[in-house]
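The structure follows.
Excluded from the complex is one protein chain; the other protein chains are retained at their positions.
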Amino acid sequence: MNLHGLLPEMIMLAAAAVILLNGLCPRESVRRASQWLALAGLVAAFVAAWRLAAPGQHAGWPLWPLATFGSLLASGVGLLAVLASWNMPFKDQPTETDSAYRGEYFALLLCSLAGLSMMAKVNNLIWLFLALELVSMPTYIMVAAGRGQSAAQEAGVKYFFLGALSAAVYLFGFSYLYGFAGSTRFSTIAAAFHSALALGHPPAIALIGLLMVVLGISYKIAAVPLHYYAPDVYQGAATPVTAFLAFTPKAAGFIALILVFNLTGWQLSSSLAGAVPALLMALAVVTMFVGNVLALLQRNLKRILAYSSIAHSGYMLAALALGPALSPEATRPGELGGSSINGLSALLFYLAAYSLMTLGAFAVLIYLEGQTGAAEDFDGIAGLAGEHPLAAGCMAVCLFSLIGMPGTVGFLGKLFIVQAALAAHHPVLAVIIVINAAIAATYYLRIVAAMYLRAAATPLTVRRPALALKLSAAVATFLVIFFGLFPGALYRQSVAGGRSVPTVYSAAHWPGRSAKRTAVGMPGSARAGLWAN
Amino acid sequence: MDRVRRPAAGGTVRGILGTGATMNNWLLAATAVGAISLYLMLPHGRRRMSQFGALLGVLALGGGFVELGLWLSHGPLAAAVAPAGIFFYVFAAIALASAVGVVCHPRPIYCALYFVLVTLSVAALLILLLAEFMAVVLIVIYAGAILVTYVFVIMLASPGGGIPAADYDRVSADPLLAVLVSFVFLGMILQRLFGGPMDGFMLARAPLASGHAAAAGSFAGLAALGANLYAHYALPLELAGILLTISLVGAVMISRKHEPVVRILGAADVPAE
Partner (left out) sequence: MNSLAQPILLEYLALGAALFAIGLVGFLARRNLILIFLSTELMFQGIIINLIAFSCYYQNTAGQSFVIFVLSIAAAEAALALGLVVLLFRRRRTLNVDAWSDLRG
């Protein structure tokens, strides 16, 4: 890959630098251009990523569809995130119209998105480490710099300190992976895994490394065991920042996990190594139940969405554990539905779907905060449908999508994961996902009921929110319905991304190694299952 | 540039299995004693317990090292390993003991100073590993820059500069859980590394740094490191620069005094509203 492939990231980082300088200008009118610059940068990055996603680009880079999926996701959802934080979150008082940190905020946001965008383009443990840090470090600052209330600072401490711990944990894993293969390059590590698996068990050091990486990254995706910060941080951070947190680190973490497991060639099936995919599956199930059951107990809306975010990580972890193998009866490429979708395609589709619907829900919350001060719990949104029918409608659609109602993108996301589970002969997993969706429906419907069936406790005062904010909620809701009815474009991108991950090790998949065209698979590796049976 | 020297596969590893088992138990026992001693030494507000803990800790450290040394000199590796490196044991002991000091001392300023000791002994170990440049960098960055900042902040942000120790420093939060989690983790790693199915673990055989003299010219040299860094890691270097900039901006943003917007921006640009 040459530098041309990194064009979207370079555009984002350049835009971030310009915004950072622009934010220092003493004139408020000039500083107000920060949002517009961020928008322009993300639109340009999206266009660049779209052009790079055209077939035939970077053919020597096997994971290129996955990489462009990451870029498109980062710049596309990033646009909505910029719109949603148009009213600056870092205010000393809610009445202030401006913040001293306008430039910094949008520059940090762009840096974090650039990290996500380059996540799937890395080919080296060192680079992966830096990309992960590039995603998280700006978010630490965005959480902690919310001024005025001590809740933001409490959230900042918890988020940052646990983040440093998670970085140490996955770095420890990286050091063992390096020690196992003798190189930080993905191609060499993959070859080492391949030869070790061909001999029998991979050495303990490789498995310890993998486990530590999974544990460390479980913090980024807010999955068990490092999930417990999520409710506090989501509640304490400024709501636009929370919306950003729900999407960016999670997407980055999942792409990183795909890359790391891709090193193993998805062939961990011997007695000892099989513990890794089994552990992933167990974590997925536990994460689902923890998120959904604890969400039932909450009254604060941001906490409910935080637990729901944990639960959705569980669904996506399940899809990850299903791996890239297609079922033997896989249909022709490009055909919709059927069993042509593998676990990773389902994961990518779900990632995009989840980003859209959770961003829509948070955008409505931000809108309401602008209206009444704080719409934090059920009482705050009671009777919303009467006073702000459009906002209530957007919220309801996004919540229905989070439940997985037919007609929304959330339904398709769950459907694909369940299909992948069934195709991989894991009917129990499919049943568990459906049960969890039913549990989740309870608390989502409780919010809908509060909006539509209860009368407003206090009359909602009206202050004019930014048009951009309304736009972000409306666009997210529109996309939730649009992709729910016409998933074509999103489906094609995610299937391409998921299928680009090879199911068997072959040296040809790793540029930089001697490109022998022989795909050496383990016996029986074409079968779907928990990473080959 | 990553020249990989693959250890040759062979049967010698299976020979280790026999001694590996007893060795493993001894090391695990030492780990357990170390865990108990660390638990006792963590600040409880009682002095005698921590003295007893320190004694136990010395025992665990000594026991573990003696066992390691015996294993190395009598085990099947004896031929390959010359008299075990005394320097390694000295500096490892200093590093571990002062790490315990970092975690256990009730006064933050002493913790920071113990950390300097950890850094220095780790730097010495890096020199044993032929990474002289990294050793110097470690001292300059950690002991020189990061720790000085820590000391500044401790002096700035502790009531009375940390003397006498605050209540929350004298009593630790959840010592039992912390020690259990960490040492179960450590025990599992040690057990896997030293006692697990050894046929998979091929690293143990080659003595470290054997024959380094031949390679020293190209491998240990600073020039090789720099060439490698710029030939293979040019983009990560750029990324590291971006990250440092971000942290600079962020540190200013986070820790700037809470002031109204107007004063930060200059009175000339008061927003119209």
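Observations on the structure shown:
Letters are used for the chains, namely A and B, taken in the order the chains are written, and counting of residues starts over at 1 for each.
Just so we're on the same page, a contact is a pair of C-beta atoms (placed from the backbone, for glycine too) under 8 Å apart; a residue touches a chain by one contact, two chains touch by 3 or more.
None of these values were measured; they are calculated from a predicted model.
Taking the complete complex into account, A:I126 is the one of A:A33, A:C111 or A:I126 that touches the chain left out.
For subunit A, the residues touching the absent chain in the complete assembly are 125-126, 129-130, 133, 137, 140-141, 144, 150-151, 153-158, 160-161, 164-165, 167-168, 171-172, 174-176, 178-179, 182-185, 231-232, 235-236, 294, 297-298, 300, 303. If you put the missing chain back, the residues of subunit B touching it would be 1-5, 27, 34, 38, 42, 68, 72, 77, 81-89, 92, 95-96, 99-100, 102-103, 108, 111-112, 115, 118-119, 122, 125-126, 128-131, 133-134, 137-138, 141-142, 145-146, 149-150, 153-154, 156-159, 166-169, 171-175, 177-179, 181-183, 185-186, 189-190, 193-194, 203-204, 206-210, 212-213, 215, 219, 224-225, 228-229, 232-233, 236, 240, 243-244, 246-248, 250-252, 254-255, 257-258.
Basically, only the chains that are shown with their structure count from here on.
Listing the residues of subunit B that touch subunit A in their complex gives 2, 4-6, 9, 189, 192-193, 196-197, 199-203, 232-233, 235-236, 239-240, 242-243, 246-247, 249-250, 253-254, 258, 260-261, 264-266, 268-269, 271, 273. Within the complex formed with subunit B, the residues of subunit A that make contact are 6, 13, 20, 26-28, 92, 96-101, 104, 107-108, 111, 124, 126-127, 130-131, 133-134, 137-138, 140-141, 144-145, 147, 156, 179, 181-185, 188, 196, 199-205, 207-208, 272.
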